[in-house]
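Complex shown without one protein chain; remaining protein chains in place.
Here is chain A:
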Amino acid sequence: MSDQNEIPLWEVFIRPRNGLSHRHCGSLHAVDATMALNAARDVYTRRGEGQSIWIVPSADITASDPQEKDANFEPSESKIYRHPTFYEVPEEVGHM
């Protein structure tokens, strides 16, 4: 394997069907956006998974700090009244 440290990393998002949203499915190495799209097609849509592909440079993603996990997320855990569990979603609505 060649030294892949010099080849940028890309995040891949695939839209499985019309009407659904693109979902993150993995990452890959490619020298630029065109090559990343081709590679995404080859790596992540081999079993008919995709209708559309988005790729994003991993370096452009700003992520939350794992160290601040508690400060970020623990306060919401005690607030169950925020969950809309009192409603029943009619089947006709489908994906939400």
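Throughout what follows, a residue touches a chain if its C-beta (ideal position, glycine included) is under 8 Å from a C-beta of that chain, and two chains touch if they have at least 3 such contacts; residues count from 1.
The rule is simple: contacts and distances are computed from a predicted model.
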item: Omitted chain (choose from "Transglutaminase-like domain-containing protein", "Phenylacetic acid degradation protein", "Glutamyl-tRNA(Gln) amidotransferase subunit A" or "CO/xanthine dehydrogenase FAD-binding subunit") - UniProt protein name; value: "Phenylacetic acid degradation protein"
item: Contact set of chain A toward the excluded chain (per top definition); value: 1-2, 4, 7, 28-31, 34-35, 38-39, 41-43, 46
